[in-house]
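Here the complex is missing one protein chain, while the rest keep their positions.
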Amino acid sequence: MRSVLALALIFILLAVLGPVLAPYDPAAINIPNRLGPPSADWLLGTDALGRDILSRLLHGARWSLGLAFLISVIGLCIGTVVGLVAAQGGKLADWSVMRTTDTFLAFPELVAAVVIAGLLGAGTGTLILALSVTGWMRYARVVRGIGLALKSRGYVVQAKLAGMSPLVIAHRHYIPAMMPSLIVVWTGMFAHTILGISALGFLGFGVQPPTAEWGTMLLDARIHIRSTPLQMIWPGLAVAISVLAINLCGDALRDSLAARNS
Amino acid sequence: MTPGILGLLLRAIVVVSGAAIATFVLLWNAPGDPAFAIAVARYNTIVPTDVLDQVRAEAGLDAGFWPAFRAWIGPLLVGDFGRSSVTGRAVWPDLVRALGYTAPLALAALMIGLSIAFPLACLAAKKPGGVLDRCAVAIASVGAAIPPYWLGLLLILLFAVQLAWVPAMGARTAAHIILPALTLGLGVAAALTRIIRSGILEARGQGFLPAFTRRGVSRRSIARDHVAPHAAIPVVTVLGLELAFLLEGLLMVEVIFGRPGLGGFLVHAIETRDFPRVQAVVLLTALIFVFVNLAIDIFCRVLDPRIGEPGA
Amino acid sequence: MLTIDAVSAHRGKLMALSDISLTLDRGKTLAVTGESGAGKSTLIACILGLLKPSGGTITWSGAPVRTCRPALVMQEPRMAFNPALPLLQSVLEPLKARRAMVLPDRLTRLCKGLELSPELLDRKPAEVSIGQAQRAGILRALVAAPPLILFDEPLSALDSVTQKHTARLIAELQAEEGFSSLIVTHDLGYACACSDRIAVLRSGRIEEAGTPGSFVAAPQTEYGKKLRDAAFALGALEAAE
Partner (left out) sequence: MTLSVSGLCAEHSGRIILRPTSLDIEPGVRIGLVGASGSGKSTFGHALTDDLQARGRVVSHVPQSPDEALDPLRSMAFHWREAETALGVPHNAQRQRELLQSLGIAPGDLGKRPWGWSRGMQQRFVIAMALIGSPELIVLDEPTSALDPVVAADTMNLLDRFLEGCQTAMILITHDLCLAARRVAQLMVMHDGQIVERAATADLLHRPETEAARALTAHRSWLALPC
């Protein structure tokens, strides 16, 4: 599992340091050198406008991973608040909050995101909005579930009887108990969001060209599938490996937490 | 049992109404003037403001949110999805035609997914932590990480471009369904394998099973009569939620393979700002999702009537 | 003194307690016994204020019970402690909530009485035996010196030797500290051994109440007699005495 962590770390480092490591300007057009094969100068070749694919991938990591991180954290915040309201607010609040959550769940995430991003006009802002609005329900369900279970747990009842304030109880008992599950859900959503961002990019509703983003790069490469198939390998591979690394990290985390709890 | 199922129905109705309102809110707040879009579609030209106002009044758009909502939802309740604001054609027949392409694809993908995932998961669950199990989990993990659109392109590259075994784009012949179904089916299989495997493992860890072994019940009977039903409940429940995954995959795959199904229908409708069509697709997916999950909830409660009862 | 006056309570639509009246004097012990579902836990929840009675009043020397901050010892000892925290942290919660000082002498004395070493309290709940966890639970109940402690099946998770050992420690500490205790238990043997008065609960009503001696010698009701005979049959009560 250490190798998985290392892989995930490498990807995060690449996302942070990408622009420094990139050998070329990702937007530098070089028509004479278009659709170039991998070579010593252009390690992964060049695209239809002669731009260096490696540089674009490295810059793209920042968009794909960075945006996914931001969006999954926004979802985490919304979901936690909603879940806490459901768990603590009494029966009526619980019912209405959970039906709202069900309503949002009824729209397949990507379909809703496509509609939102498409109707509000494609762009980075609407991308963030679309994926945040559709990405908080899982957190809410987890937080609500744990919150309801904790309510009747012996030690929470004891703390209440001792006369501790709700804030202290939340800090002392609720948050530590929810953290592990939330982190596991968060890694899952992080990976899921990377897929979502590139899917929107691929459909043309995400980050707009000329910004390098893995989904849009794939969209560009698709036209040249017959002439230079290698072009479409790279961005897809980048998405797949980063999603895999994050998912495996989540699995490892879940297993180690499960082992600690038993 | 009956009040429980009535409760579920009520819940489904609440969720569907919520979905309708949410759809309308989104469209209401979308930039651009819907009256303009409708008028352009109807008269096929830029129209003067008084005509625009007339259209707005007809569609109930000038009366504020709730009257407009009522004007919108009224026909919907009797199954009238209206007319496309771009082509002027009725939405419903077009939608049904698109569904005619999407439904077989979804079914084929589900069959492929199940026929891979089920044996793989059973094999994996035979000896948890064993070589087979690790392989199955690894395959499923990799499968779940591959974006469906990329997988689709890879399959096109391999089977349509390099080997030229099957056609890729469009939906003219029956063979056209092979690649999209495979793309989607592999993704479904990856997701299902993990769900089924953990469902079986969980069901097998139940505290009462050792007593059955000691009573002399054969391993086969235990697996069939006591493990399978207990595994079915969580598996089917998660399946219902994963339906969203299938619908998303359909959208992507249909776009990649240029199939004239719901996915292409939706993307095209969004690009042309054809609101009635967008509404129709969004509502339809929400309806499918809600009712499939309703059916699953009812199935689980028939299997175990304790679910959903207070104090269970 | 604890006064329970004509208390009724509902669990959902179900009438869980009806017209319960009991008193408990300072420093004395009242045992409440009965079968599961008889309303024992509901009674405790009402006294602690976790459940609002639908009728009647519960007071401690004329004031609401809450003002005396009663403590509770629970049935599942490990569940009563946050699994992630050392026992001591949970044990000191009542003091922390009151912003009260920890008196090291008192703590040492209580620990000694409960046969708990300071080293043991630094462990997490999963790392101590169930009997030790229960003694830590009693320590937590005692630490802020409440005048009233409620025991909800305090021994039922323990084995028979540990049960008797723990019961003796509770009795000794009560003699020393002078708190009143209300003990809910389905074990008639324990109920009779530990209490000054015993009340038998059945489907939310008090079937009979009296001193343990008179109850064992001559139960007033048919049901009481059944309970006593069952206790004999299971060895919970010794026949000859």
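Couple of notes before you dig in:
As written, the chain order gives the labels A, B and C, with residue 1 at the start of each chain.
Methods note: a contact is a pair of C-beta atoms (placed from the backbone, for glycine too) under 8 Å apart; a residue touches a chain by one contact, two chains touch by 3 or more.
This structure is a prediction, so every number in the text was calculated from the model and none was measured.
All shown chains touched by the missing chain in the whole complex, by label: B, C.
Note on the undisplayed chain: of the listed residues C:130, C:145 or C:209, the one touching it is C:130.
Touch with the chain that is not drawn comes from one residue among C:66, C:123 or C:165, which is C:165. Mapped onto chain B, contacts with the missing chain fall at residues 207-208, 210-212, 214-218, 221, 225-226, 229-230, 303-304, 306. By the touch criterion stated above, the residues of chain C touching the omitted chain are 29, 35-36, 129-130, 158-165, 167-168, 171-172, 174-175, 186-190, 192-194, 196, 226-227, 229-231, 233-238, 241.
What we mean here is this: only the chains that are shown with their structure count from here on.
Taken together, chain A and chain B share no touching chain. Look at where the CA atoms of chain A average out and do the same for chain B: the two points lie 21 Å apart.
Between the Cα centres of chain B and chain C there is a gap of 54 Å.
Across the assembly, chain A contributes no residue in contact with two or more other chains. Within the complex, the chain C residues that touch chain A are 48, 50, 69-72, 74, 76, 79-84, 90, 93-94, 96-98, 140, 144.
On the side of chain A, the complex with chain B involves touching residues 99-100, 102-112, 114-116, 118-121, 191, 195, 198-199, 202-203, 205, 218, 222, 225-226, 229, 232-233, 235-236, 239-241, 243-244, 247-248, 251. Remark: chain A residues 153-155, 157-165, 168, 172-173, 176-177, 261 touch chain C in the complex.
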